[in-house]
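Of the protein chains in this complex, one is absent; all others appear in place.
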Amino acid sequence: MGSALIDGLFVFMLAGFIGFEVIRRVSPLLHTPLMSLTNALDAIAVVGAIVLVGEHKSNLSFILGMIAVVAATSNVVGGFLITDRMLRMFKSSRPTKP
Amino acid sequence: MGSALIDGLFVFMLAGFIGFEVIRRVSPLLHTPLMSLTNALDAIAVVGAIVLVGEHKSNLSFILGMIAVVAATSNVVGGFLITDRMLRMFKSSRPTKP
Amino acid sequence: MTAEFAGNQQLIEILYLVASVLFILSLKWLSAPSTARRGVLAGEIGMVLAIAGTLLHHGIVDYKWIAIALVLGSGIGVPLGLVQMTAVPQRTALSHAFGALCVTLVGTSEFYLRTPDVPRFMMAVLSMEVILASLTFTGSLMAAGKLQEVLPQRPITYRGQNFVNLGVLAIAIVVAVFLVLHPGAKELFPIMIVVPLIFGVLMIVPIGGADMPTVISLLNSYAGLSAAAMGFVLNSKLLIIAGALDGSSGFILSVIMSKAMNRSFTNVLFGAFGQVQASTAGAKEDKVVRSATPDEAAGILAAANRVVVVPGYGMAVAQAQHKVRELYDALTKRGVDVRFAIHPVAGRMPGHMNVLLAEADVPYDKLMEMDDINSDFPQTDVALVIGANDVTNPAARTDQSSPIFGMPILDVDKARTVMVIKRSMNPGFAGIDNPLYYLDRTLMLFGDAKSFVNSIVHELAGNTH
Partner (left out) sequence: MTAEFAGNQQLIEILYLVASVLFILSLKWLSAPSTARRGVLAGEIGMVLAIAGTLLHHGIVDYKWIAIALVLGSGIGVPLGLVQMTAVPQRTALSHAFGALCVTLVGTSEFYLRTPDVPRFMMAVLSMEVILASLTFTGSLMAAGKLQEVLPQRPITYRGQNFVNLGVLAIAIVVAVFLVLHPGAKELFPIMIVVPLIFGVLMIVPIGGADMPTVISLLNSYAGLSAAAMGFVLNSKLLIIAGALDGSSGFILSVIMSKAMNRSFTNVLFGAFGQVQASTAGAKEDKVVRSATPDEAAGILAAANRVVVVPGYGMAVAQAQHKVRELYDALTKRGVDVRFAIHPVAGRMPGHMNVLLAEADVPYDKLMEMDDINSDFPQTDVALVIGANDVTNPAARTDQSSPIFGMPILDVDKARTVMVIKRSMNPGFAGIDNPLYYLDRTLMLFGDAKSFVNSIVHELAGNTH
């Protein structure tokens, strides 16, 4: 278990580093879409909930899992949808290169 | 074993990403020190060699390990030394802030 | 059988690895408008791969209910993805609440499935997960309520409030520590959910509606951290990565906002900043301001060579962005060079103005960041401020006693002529007077942003006939 903890810490540390490096460079123009995109990505927690529903190990875990899947899926769908809607609005006045 | 492979791939992928993000932003001014510094860091392979010498599981592994420790240690010491020597040379004409 | 099982397991892991790569690329590509949509696509593919991989999970016996839940969730998600752009702040808060709800429920299930057989480190991570997630849940709901104006925007404060709040949080932490030592005490677990739920409410009560964006970002960060903690519990690297990315994103955005407002985190969380609003407002009636009518304003704009438009919260409230776009078109057609100066905290959300103007089809290369445009104001004929206030207040540069002293502002006062569209002499979010309005070269254009801009556009159209 201890080793899984350390493994996890390695991954967390590296991913946190990437997060800082990458997000610091997102143009302020796109800070609103950034919020909705990270929101959608974070809803990956749905995978944990899917397993709970699918395994049906107890009634409690099944019911809580169902609610969790619904909540997270709405974030996935809504998050990607609104991000893309916003981004489609951003247009340059210069003609784009072919 | 398979899981250790995947774990390793996760770490490799994340670290490679960090490498690209961080190194792309190193000022060209410092490309020579960069080469010697990564060299020194890469000599971390010495840890594998130290275990071989210390465990002394076979004569072959002991002898190869000894040579490996010597080679890698020379990189560690030499690499850090020359990097720092180079960096000490870089001076700004503006007085540094106190 | 075992070989097949192991093979399956490995395939799942590889799909998760690919999904992680795609998530990182997704954020990387979001950094510039030209690649941003590719970023969304990468995120979507990653998500599909991850969910597909999860469905291969060996323990899954029942696909029907999963399908039902996915369909239900999508049904809720679609309208949430189609809200008006002006409702984006509360939508974001609501989705944090949903995300945190999911993490709370999964954490709770995991605890009851595993108790009393929970190793200490696992219990510690699990406690962190559910505490963070449940306070994020109610906190985000409160924030959404304040932003949607279902709840009172005004901060509610009383003496010893911080003491009470931190006391409540302390209870949750004590229970968590006890559970780490005695993971079998499952009757205590609900306390660790309910207490942070209460804390989430209490935490938002003293914070003004206008401080919500910073709070939302911070809650974003908490949501990410709790998801990462869930990744530790489920031993899922993909979750850890997504959580860490989300956590750092929220954190960075809150830092950017705090910096642009020249305030500290503590000040936002405990300062009840919005309260000042009432106190200083309405003074200084003696100073003289000059105002102008739409046709005068249209004349000045038509005669200018270079115009910089400074949009602010008032433009968002009035939903004036489409009219502003018409004004931009009318002036551009006459050969006037029109650009927009976007302050990092104009409006009520990072990037708020950019999204609104993009919605109205203003080309994004006309939207200038503060640092890039500030040096151009002295060569600007007209600075047209539309519903912005604090972000143009020169007191931030000069008046040491001002609460916004030191906050970087748009140097609108250096333009040859300044015109300000707002409804009254009332102050903006910071609740302070703006010396800009009393300058000789400033003209106040009193009225609602949307209708005033509309009148200017009509005048300009009339003039061309």
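For the reader, a short list of remarks on this structure follows.
Each chain carries a letter (A, B and C) given by its place in the written order, and its residues are counted from 1.
As a convention for this text, a residue touches a chain if its C-beta (ideal position, glycine included) is under 8 Å from a C-beta of that chain, and two chains touch if they have at least 3 such contacts.
Remember, it's a predicted structure, so these values are computed and weren't measured experimentally.
Taking the full assembly into account, the omitted chain touches A, B. Contact between chain B and the absent chain runs through residues 1-2, 4-5, 7-8, 11-12, 15-16, 18-20, 22-58, 60-62, 64-94, 96.
Counting the whole complex, the residues of chain A in touch with the unshown chain are 2-3, 6-7, 9-10, 13-14, 17.
Keep in mind that, in the parts below, only the chains that are shown with their structure count from here on.
Taken as a contact graph, with one node per protein chain and an edge wherever two chains touch, the assembly is complete, since every chain touches every other chain. The highest number of C-beta contact pairs joins the chains A-C. Chain B and chain C, compared by their mean Cα positions, are separated by 41 Å.
A separation of 16 Å divides the Cα centre of chain A from that of chain C.
Residue numbers of chain B whose C-beta contacts span two or more other chains: 7, 10, 14, 17. For chain C, residues touching at least two other chains, in rising order: 24, 237, 241.
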